[in-house]
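Let me give you the structure first, and then I'll get to my questions.
For this view, one protein chain was removed and the others were kept in their places.
Presenting chain A:
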Amino acid sequence: MAHVQQLEGAKYICCCGSLKPICSIYFCRHCLRLRCPYCVSHEVDSHYCGNCSENMPSAEAKQKKNRCGTCYDCPSCRQTLTIRATTIQIPSEADPAKLAVQKLYYLACGFCRWTSRDAGLPDSPSTSGTWQEPESPFSKEIVHMHDYLRVLALREKNSKEKKFVHKSKYLAAGRHGLAHLLPKRYPISTPDEMYKPIPPPEYVAPTKGDDEFQELSDKFFEEEINVPKVTSLEQRLHQLETQPHETSALLPTHKQLLIKRSLRCRVCERNISKPEYSPVSVKFKIQLNAFYHVVQVRMAAPLSQPLNPGGTATILLKLSNPTQFPTSIKFLPFAFVPLSKDDLSSQMGALDVKVDPARESSTDVSLPSNISSPSTSITIIASPSHGGRSALPSESSSSSQMMKEVHVLPIRNEKFVNNCRLVVVPEAEVVLPPKDETSDFVDDYADTPDFNDDPKLVPWRKANKATVCLDIVRDQNSNPEEEPVLGITIEYDYVNTIVALENKSSPGPQKVRLQTHVLISLNTGYIQ
């Protein structure tokens, strides 16, 4: 679909400054702002096995080290192992003189032909057979070390809580400022505690001399090396418990689980994407993809000829309204201002003032020179010219929201090229009716109501879609190497139903005016 709709050709600018095609950007219905995978927080929603599609509760997944209880991976090539059955004849229980058939199971890889027999594992009488798994030969010693360090750390903590000992002087003596990180064998504490001996550790790594660590013997070199029998680095790193040197020591490992992720808006801390729990379902409980909420803009037809610096062209843009409510679209000169932590204060003070041109030049954005309206980085604007509509949120709440965004959003501010602009900003707005799920199947033009369109601006429309015709000019001084990119800001109506749902006292859905900034690549190629 991305290819058919040329989604890469039109990139939406997220609040954090990421450029994304509409299908990979989100729209927070509470903040009424665009969000993208970069600036939302990702959370683990559920664990499941990609092979058997079984869910595993998080607590169990943690206990099983994020591994599926039934599926195994091939230790040799990481494909999923299959269970094979084989039969043997054993003396029957009822009559030892007769032979009975017993089924035995083993694991086999259909790809590289590794089997659990290669590892010397006996066949199992049950399909869920427990095949030996790799385990660190020193796990007991490591547990001792954990215990010992915990005792030390606990003592240090206790001694710290008694605050009367002057430790600062002593610790500063720890050389090179590493003092706060050193393992303090004998933490300084109260005098009586200081003399209390710490029990010696149960395990310390032994040291060995050259009598035990010997050079490779001549015998070692008499044998020819068989390279396929030595494990590769990858195989070793997939069996970290033992990191075997010979392939015969490779053991099957349980398959690692996968996760479903949910996304949360960092500003309002509400979910913007939450998958259904079932691993086999590809649906979502919450999915606030911008594709369903934001007016979609794309090129309706490629340019007829290359657009050189200084040149003009007429382009056709296709607009579509994905929402259940009519919207009215107005084109504006590109007015995106990136969020920046550095000049937060100046931005806050200068909300209604023209953006400082010096700062603009530093962000690699070539803004059109004829900015007529004050441009702020806020896309929600109170628009007095549409008096009949409720213009929410108010100016003050939107500035506080911006303040919050600057604090909690990770700012990316990707570099982009914007070298074209509109010759004339069309006065008229383009009204788009709501999306009707059935309209795609009805091929009837008679139904289309008359919107009194200027045929020069809107040459075509059907259902919730329309094409607009815009004259653009490419900046004279733009780099001819770069492809032409039109930066444009569109202002549209959005009906916020979530307010009515959450707030009973609210009179109903609120209609707000929103702005979105889009970069449209005019060549058929993509914006790099």
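Convention: contacts are C-beta pairs under 8 Å (C-beta built on N, C-alpha and C of every residue); 3 or more make two chains touch, one makes a residue touch a chain; residues count from 1.
Note that in this section contacts and distances are computed from a predicted model.
One subunit of the complex is not drawn; among "Ubiquitin-conjugating enzyme E2 W", "Actin-related protein 10", "non-specific serine/threonine protein kinase" or "tRNA (guanine(10)-N(2))-methyltransferase", its UniProt record names it "Actin-related protein 10".
Interface note for the absent chain: among A:99, A:149, A:301 or A:423, the touching residue is A:149. Within the complete assembly, A:217 is the residue of A:87, A:130, A:217 or A:452 that touches the hidden chain.
Checked against the full complex, the one of A:44, A:90, A:301 or A:403 touching the unshown chain is A:44. Within chain A, the residues in touch with the undisplayed chain are 38, 41-44, 47, 59, 61-63, 65-66, 135-136, 138-139, 141-150, 152-154, 156-157, 160, 163, 166-168, 171-172, 174-185, 201, 203-210, 212-218, 220-225, 227-228, 230-233, 236-237, 240-241, 243, 245, 256-259, 261, 410, 412.
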